[in-house]
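My questions all concern the structure below.
A single protein chain has been omitted from the complex, and every remaining protein chain is retained in its original position.
The letters A, B and C name the chains in turn, as written, and every chain counts its residues from 1.
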Amino acid sequence: MADMRVELAGLKLANPVLLASGILDSTPGILARMADSGAGALVTKSISLEPRPGYAGPTVAEVAPGTWLNAMGLPNPGLAEFLDEFDLQGGLVPVIPNLVADTPEDFGKLAAGVAGAGAKLAEINLSCPHPRAGWSGLLTAQDPAAAATATAAAAAHLPVIAKLSPDVADIGAIAVACAEAGAAAVSAINTMPALDIDTELERPVLGNAFGGLSGPALLPIGLRCVLKAVRALRDAGHAMPVIGIGGISSGDDAAKYILCGAQAVQVGTSLGGNPERLGEIAAELGGWMERKGYATLDAFRGNALEWLP
Amino acid sequence: MADMRVELAGLKLANPVLLASGILDSTPGILARMADSGAGALVTKSISLEPRPGYAGPTVAEVAPGTWLNAMGLPNPGLAEFLDEFDLQGGLVPVIPNLVADTPEDFGKLAAGVAGAGAKLAEINLSCPHPRAGWSGLLTAQDPAAAATATAAAAAHLPVIAKLSPDVADIGAIAVACAEAGAAAVSAINTMPALDIDTELERPVLGNAFGGLSGPALLPIGLRCVLKAVRALRDAGHAMPVIGIGGISSGDDAAKYILCGAQAVQVGTSLGGNPERLGEIAAELGGWMERKGYATLDAFRGNALEWLP
Amino acid sequence: MRPVAAKLTEIDNRTSVGHSLWLTPCSGWEEQPEPGQFVMVALPHPPAGFGREVCDAVPMSVAGWEPGRLRLTIKDLGPTSAALLACRPGDMLAVTGPLGHGFSLDARQPLLMGGGVGAPPLLFLAQQLAASGIDPVTLLGGTTVDEIFHREEFPGIVEIATDDGSAGHHGFVTELLDGRSPDLLYSCGPEPMLVKGLEWALANGIRAELCLERYMPCGVGLCGVCTIDRQLVCQDGPVLGSEQLEHSAEFGKVVREAGGVVRHAPA
Partner (left out) sequence: MRPVAAKLTEIDNRTSVGHSLWLTPCSGWEEQPEPGQFVMVALPHPPAGFGREVCDAVPMSVAGWEPGRLRLTIKDLGPTSAALLACRPGDMLAVTGPLGHGFSLDARQPLLMGGGVGAPPLLFLAQQLAASGIDPVTLLGGTTVDEIFHREEFPGIVEIATDDGSAGHHGFVTELLDGRSPDLLYSCGPEPMLVKGLEWALANGIRAELCLERYMPCGVGLCGVCTIDRQLVCQDGPVLGSEQLEHSAEFGKVVREAGGVVRHAPA
């Protein structure tokens, strides 16, 4: 058996295939199921200080086979109830809370809250693809200075993964800004902002109009972003890990991200209606490693980089 | 029969479904076939001052059904031979040359060249998704000031359509900059920069590594960009038209862009291996208009805009 | 799975608290859905007199089907359901579905128990059972006579219970269970009723299939908000078997509202 263990910002994970934020992670029950399925770690839905009910529906629409648009609107019960319900300390599989806020102060409060409850690592969502007026998600991810301030505010309390958007002119610059602000890792990518129209109804398909694109169509965009972040960090002299996200639906897809230099990966949309797929993807990655004769992830991580112009 | 005529920067077109640049438009013979298929206008491949041989292969790879990555490398015989071979004046269906250059001066020379040969309208490619060192495609599209300078240089010689990239933080700002620099229209979007990896070969699939994503997966990204450009131009008081591009493979898809406010559309990837599909798409749009009882394009253009948050 | 525009073609089965809509989607629905499956039905444009805040998507059980069209029976429970009930023939809605897993059809002597708008999926089930030659017995309950949907349409024997005695037995519909010995209890309605039904079935060694209603933001198994214990009600359900609920820590106890906020059910 290939050794798939990986270290992520001090956490030791059994394998590099993590559950992505917002998919099948809204209750302790489903999180336990995802842990048993074989996840390397579990990222929770985005948690805000106050409860958010989510957007009006339709919240999701499949736009091509397996590829979805969603605008859930970050539904969550707020920090207090979240801490009440979820156990951030115990458990064989680490739980990584994902935090969302509109100001650095609020990121700080959330980080302090989850650190106080025993979290060892948090992900901060700098990149909600469809923020409403007053919600600063996307803008934070687009501005290196804003991303750095938010990162620093959270990183004062515990190690943080800064989650980046593909909808930026230069993702490498944002990754470097987060590294310099003290991030323990960056994860990329969040969904790609997008829109679909119903020609019969002559209006957007989703209740929120704009949504985020996820699933297979996102894979080549995610690979490019991860590779650009990996290179920018390397060129700037930062050893900070990058977590690859976007469109993974097989062990082969996971291997692509790791060949581009990702430390670990997160899987979301392809688990829709099929929670047990997460463990299968991890097993497929292990099978690929064995077939290729790789004993560890380090043995092939970043191999594709030498082929770049 | 619905009246599908549309005016575009002074040109009168029989219908709003145009052939996009770079797909089935490299020779006068194939362009004549596309005209007969029923195109409203024909945009040529990108023409540079000097010949470009194109990138090493593989130049194309299908990444999901109908969705492709390509890095052709803008192969073209250069302006002089292009003007020799192509007739920009005659023809029942207008030919719109697409120009690519790395400096405003060269954009000016190309524009002067095609204007001298009788072109009434040109498209300038500000947004090649995979420029090599020294080629400034993507950077031009990402910087409003650079986009404006290039636009102004070309617009001094004939009306121009500025072709924009989705890989920018705020496409609305770029569209407004082009309008203020004297563009007659903007077209959006060019392909989305992306990457695919072969896990067996452990290297990028394409010869150029990075490529541009096109086809159905691009549709929701294109719709969002067009809608953002339409709104930004409207809010800034510009009546300049927007041409919708990206992922159109049916009359219904074309209607989506027009519902988002597009004046006309361009179709590329879905014609791959199937040139006659262009006329079918125009006919499907006409059929949709009849079923909906719309006598003209103006009767429904922009209808989806009122549903935006 | 995506929302498909659907024309409201017919309204029937009116009561003072709701009625049925027949919808003709632009595409799909040529194949028969399973009884117990549901749709996310969205209101794309507000009907006259309503504002845009009613435009939302909510889960509704399939109450009937013919090739290319489907029936929903809706009760006025809040802003979106009220606006759906204000739509008129010719109006356009959007439906995503059919979603989830429905009832098995393998009972020989089925007993159906519905509470309020739990009746619609049971009507569709009863029609399927009857079509395959099996006569169902149906118990329908509601707070008052106008909450009893489809009473006249059920094939087979129907018995009624109302909380206020305005029709049938004066009391809870679960009070009609005793002494019966079906081979399978199918039930849909308020969770407290389902809990009692399950208790009765377990006590009497009878299998049960219960159609649950949980808050569903997506309906397609992406978000996880509808989870009960470790099961996704929208995908593993909405029909769950007695064996899946027997040892539940959440059935009848923990429900979630918008945002996943937990509400502990009144005992």
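General observations
Convention: a residue touches a chain if its C-beta (ideal position, glycine included) is under 8 Å from a C-beta of that chain, and two chains touch if they have at least 3 such contacts.
Being a predicted model, the structure only gives us computed values, none of them experimental.
The hidden chain, counted over the whole complex, makes contact with B. Listed residues B:11, B:60 or B:236: the one in touch with the omitted chain is B:60. Only one of B:77, B:94, B:172 or B:246 touches the chain withheld from this view, namely B:77.
Among B:85, B:105 or B:298, the one in contact with the hidden chain is B:85.
Mapped onto chain B, contacts with the missing chain fall at residues 22-27, 29-30, 32-33, 45, 51-54, 56-63, 68, 70, 72, 75-78, 81, 85, 198, 200-201, 203, 205, 207, 269, 272-275.
Everything that follows uses one rule, which is that only the chains that are shown with their structure count from here on.
The chains in contact with chain B and with chain C alike are A. When chain centres are taken as C-alpha averages, the shortest distance to the whole-protein C-alpha average belongs to A.
Distance from chain B peaks, on a Cα-centroid basis, for C. Centre-to-centre separation of chain B and chain C, using mean CA positions: 49 Å.
Put simply, the C-alpha centre of chain A and that of chain B have 33 angstrom between them.
As a whole-number value, the distance joining the C-alpha centres of chain A and chain C reads 36 Å.
Chain A has residues 63, 203 in contact with two or more other chains. Counting only residues that touch two or more partner chains, chain C has none.
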